[in-house]
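Report on the structure given below.
With one protein chain withheld, the remaining protein chains of the complex are depicted in position.
Here the chain labels run A, B and C in written order, and each chain numbers its own residues starting at 1.
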């Protein structure tokens, strides 16, 4: 399994035009330079067609945004783990809120990724689903507390129990899984709050991938990681 | 719109290990060398993570195996047309039997591809669906006569009406769409039969992508195209 | 095939609490009494678990809101045509915007329904998709002009071309299919406008199924049908 240094900041490029094609490469290079300058762990998740060119251009871990279950051979148009490995990926997001997976497929994808030494971050929408995902033994679970989705409330402003409660429940079934905070993160203050509450990293998208000044934003986001 | 010279042989790499990663590049280069040597039109459709590296390596048209509908921004893990363009694609398969699409999504994908000048090949499973697909005005329809799917019967052995009947029905609603034969093709004889019966090309996968001697197979497949 | 008298007003009960269980029966009886009093054609589409009790209670045609493709035997939890017939259904909606279907499945469902003499109303989201659906030869297509969806604009207020254009395009590929207007209908004036513009009926939901006074609304809606 690829080792991801913790705490980690994972950047989902989604399909933002500012993070597509050559601009995906540029953004990943910005992430790499900040990671090196600050000595912190940053992971990038560009779109599937951009994975190869990004992984060739940077030394930080490159993740897919999704991986399908299934064995090589058929499955036209599907994104299999074996092909992600060939494209230079170190891991993959799974079950993102924009790409929810069937439970049995999710488990199969986690197992396939495990066999291929790909790191898996399973996104989840509430504490109960987070616990269920944790029992599948992925590398990490990225919890998105419903109180922080689309409400404009950030982790640093929210009630601490929202995060700590989920962390405790996950730990009861899986003491080893990495726990990321996957919502309500746009500033360094939010990252610090997430880490203080027991998360081992964060997963975010627009604050970096849509920014006109991504380097500046990245520096402010990773500042709290230097102290860890 | 990218112009694809007709008749055309389109090769779906599926997720065959022999057509993944660096071997996808190699297979595409074989296709390119045969296309140039014989002066014929060959299109390759590698897996999504391989699109960029293949399109950088060859001058023949590179197609995606699937494209999702949707506008850039969200859609984590989806494969959007804008990103395919950036990856060097000239077109995409749509609605492959291993990746069937919702009708409204298929139409939206065809429209988006059109706007982005991406060539679209819509796969269909019977004459009625072929006609429906043709009314969406994609660049091409790849018909898979049910009599040729999984029966071991090739186009050259089948009753001519199986192909000619579908061609006639499609022409009644769309005189311009390119018609490919998408099943029952593994030899040059099959290609010739398909062309004789009114198809303007073929879509095939395993005969090339799983072959130990793909160049040899490709040469035999494109032989009938030289005469056109 | 069940004959549905035209023009028709089809009422989709959706999953409104006011149109569920015993209240579905009551609403269907209201529809029946208005249909008889006014001598007009009304079709009701209650939820799947309510189909049997509604079809037992009324003499007007009862439609399912959805039907899955597939042959009897497996398919746990799916809604097959054979079972709809046993439940007393005369037809089914297909491809509703809240239940979009894969093109190949839609075609298979239309064929199965045809064999079982079930009337099919295929919902479509724009003129191009309406034409594609019409080539599948369902009993009817319910067109939802995008200009009338969620805009608050009703058919009677909209530019006539929005309906007439779609009707013309459908007629070019299928002179026989019944054309319903599936959006922008909440008053008798809207029904009249839809009929004037070439539709042979309407499909609507909330104006009746959420109403506190459904009989009154129904009477106003069917008033224009009396004159036909």
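Please note the rule applied: a contact is a pair of C-beta atoms (placed from the backbone, for glycine too) under 8 Å apart; a residue touches a chain by one contact, two chains touch by 3 or more.
Everything numeric here is computed off the predicted structure, so don't read it as measured data.
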Contacts of the hidden chain among displayed chains: A, C
Selected residue (touches chain absent from view) among A:11, A:58, A:93 or A:106: A:106
Touching the absent chain when the full complex is considered, from C:83, C:164, C:187 or C:220: C:83
Touching residue (missing chain; options A:131, A:148 or A:202): A:131
Interface residues of chain C (partner: the chain not displayed): 12, 14-17, 20-22, 47-53, 64-66, 70, 72-80, 82-84, 86-87, 89, 93, 96-99, 205
Where the unshown chain meets chain A, residue by residue: 95, 100-107, 111, 124-126, 128-129, 131-133, 135-137, 173
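Here, only the chains that are shown with their structure count from here on.
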Steps needed, at fewest, to go from chain A to chain C via touching chains: 2
Chain centre separation in whole Å, for chain C relative to chain A (CA means): 44
Residues within chain B bordering two or more other chains: none
